[in-house]
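Sending over a structure as structure tokens; questions will come in a sec.
Every protein chain except one is present and positioned as in the full complex.
For reference, chains read A, B and C in written order, and residue numbers begin at 1 within each chain.
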Amino acid sequence: MAVQLCADADEAVAGVQDGSTVLIGGFGMAGMPVELIDALIRQGATDLTVVSNNAGNGDTGLAALLAKGRVRKVVCSFPRQSDSYVFDELYRAGKIELEVVPQGSLAERMRAAGAGIGAFFCPTGAGTLLAEGKEIRVIDGRTHVLEYPIKGDVALIGAHRADRMGNLVYRKTARNFGPVMATAATTVIAQVREVVDTGALDPESVVTPSIYVDRVVQEASA
Amino acid sequence: MAVQLCADADEAVAGVQDGSTVLIGGFGMAGMPVELIDALIRQGATDLTVVSNNAGNGDTGLAALLAKGRVRKVVCSFPRQSDSYVFDELYRAGKIELEVVPQGSLAERMRAAGAGIGAFFCPTGAGTLLAEGKEIRVIDGRTHVLEYPIKGDVALIGAHRADRMGNLVYRKTARNFGPVMATAATTVIAQVREVVDTGALDPESVVTPSIYVDRVVQEASA
Amino acid sequence: MTPDRPAGQTALGKHDIAARIARDIPHGAFVNLGIGQPTLVADHLPADAGVVLHTENGMLNMGPAAQGDAIDPDLTNAGKIPVTELPGAAYFHHADSFAMMRGGHLDICVLGAFQVSASGDLANWHTGAPDAIPAVGGAMDLAIGAKKVFVMMTLFTKTGAPKLVSECTYPLTGLACVDRVYTDLAVFDITPRGVVVRETFGPTVDDLAGRLDLPLIPAGD
Partner (left out) sequence: MTPDRPAGQTALGKHDIAARIARDIPHGAFVNLGIGQPTLVADHLPADAGVVLHTENGMLNMGPAAQGDAIDPDLTNAGKIPVTELPGAAYFHHADSFAMMRGGHLDICVLGAFQVSASGDLANWHTGAPDAIPAVGGAMDLAIGAKKVFVMMTLFTKTGAPKLVSECTYPLTGLACVDRVYTDLAVFDITPRGVVVRETFGPTVDDLAGRLDLPLIPAGD
């Protein structure tokens, strides 16, 4: 259905339900939808499962969401960073669940959710702690782990430009998880630096086609 | 390893072995690497398995390769077209094997080969003739078919432009199977309309990065 | 006038069926129109409907068929017919295109059919004739992919055999995948309760029940 162009980030995140699974883009700060996360904190949804590459750093963005006690579980590849003290403290206090997923399997599991793949056999992690309890199969002499899709109720992503139909382009390595998460959630919300007229993006270079995007908001700081 | 810029299509297809699996791009004529197919006919490799969306039409290109008796088996989604008489005759005479694969599963099985996925559960074709003999599993209430990768020894693809490193861009719907096949074969050979200097393609718009491309030849007719 | 149009009734022709389907496509929907008659639906979508057409060979926001100088061999639809692009179009490769479809992102897909069963099984790829060369294309992917699968067909074959049946006799394209069937004589919803007659074009529900070998539920029941 047609994209909703939102006046501000609060409008963009309206209606996120308690208990939702929220995919949050970004790798470090590149591609991180900071304004959407801040708006989600104001919006108040709680008991969330957050899927993101990291588990927040410093006191802002995802770390601030965690600090407010809104997140029940984090699914990520790398929670432990030099300044991930908010997550670290919650984790050590037993106040937050953690599922660690190899970074490529995290991306591929979201892709599977977006692509209608029911499950896939993946060589990553075979024979390691992260495969414990998972189904294993040897295919062509190589051990594979059966991985299931990760689907979001909501995705919050950062992109560079949107057109008024909701087509998105990214910039450099800030692309990272955005295009994959955009395929994997029921409601996809994009924060962009600029909204341009429909027709202003080269159809050969659109990375996330409009079909995947539900709401777009231009950054207030842009 | 660094791409080989070839002087002509004959150099580009040199060394294709008898018995190879050859992925051939294109959807109808859009993206069809006609000059590479003609060169493969001259090169003489035989007992080939060809993976392509169609099974040739008229008397040229893939149909000409079939007519020379070089192809043992065709893996495709749609062999039967109004002018696929070369294939039709070989098939009815029992002179060629056919594996029909749903179009999306054909693309996804090649993607799996390129992406290191051992197998995947796919809802397409469940309960149909094309799933007979395949492993079935119900996931989240939906029946899925286990599909295995299709890997090529060689891929012949048509693209629009290459840079001198082998990065490729396509044009409009001629993109179709090219980018997927480029990930799925040991030796990837691209026919392009124009070779441009390295740096002349926008890094945001490269569709097939150079890592996937082994040989590039500019079309003689370009 | 369709060949099976019963005398004295107001059965729809293929253009009328296409127009009827177009009326049920909501504003802004993402839609795939199958090869053949379903492509006629595009002619009945108002320009301001904001409907975005997907073609599985790798494009969103496809425009009308190309004419004259606008014909570009690099730009075709899934039927390999030259088409045009509209502002806001996007191109993508085959794996991404079918991921979009299989992942349930299209709102509606409109397909032709040989047969549809009361439980929504679809047969539209293979007549089952012993000497037929099998060819499926994207039919099975389309059948299971969209949020809603609409079928567009005549209700009876040229020889009068029903195409809405209790069980398909032709090889299946997909199981329990059809949501609604638009025909020259009526529109049917495939529901967990059975086949609901949404609307008829001439015959009564009882007329239809007499010619079809399956139970029909009148709309509103």
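To be clear about the criterion, a contact is a pair of C-beta atoms (placed from the backbone, for glycine too) under 8 Å apart; a residue touches a chain by one contact, two chains touch by 3 or more.
Predicted model only: the values in this text are computed from it and were never measured.
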item	value
Touched by the hidden chain, restricted to displayed chains	A, B
Listed residues A:10, A:88, A:153 or A:194, member touching the removed chain	A:88
Identified contact with the non-displayed chain, of A:43, A:60 or A:103	A:103
Selected residue (touches chain absent from view) among B:84, B:105, B:124 or B:210	B:210
Residue among A:125, A:152, A:166 or A:209 touching the omitted chain	A:125
Touch residues of chain B, complete complex, unshown partner	1-2, 111, 113-117, 163-165, 167, 183, 198-199, 201, 203-204, 206, 209-212
Hidden partner interface residues of chain A, rising order	27-31, 77-80, 88, 91-92, 98, 100-108, 110-111, 122-130, 143, 160, 170-180, 207
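FYI, only the chains that are shown with their structure count from here on.
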item	value
Intersection of contact partners for chain A and chain C	B
Farthest chain relative to chain C (centres taken as mean CA coordinates)	A
Centre distance in Å when chain B and chain C are each reduced to the mean of their C-alpha atoms	29
Geometric centre distance via CA averages, chain B-chain A, whole Å	33
Contacts with two or more other chains, residues of chain B listed in rising order	108, 122-123, 170-172, 207
Shared interface positions of chain C, touching two or more other chains	85, 91-92, 99, 101-102, 144-145
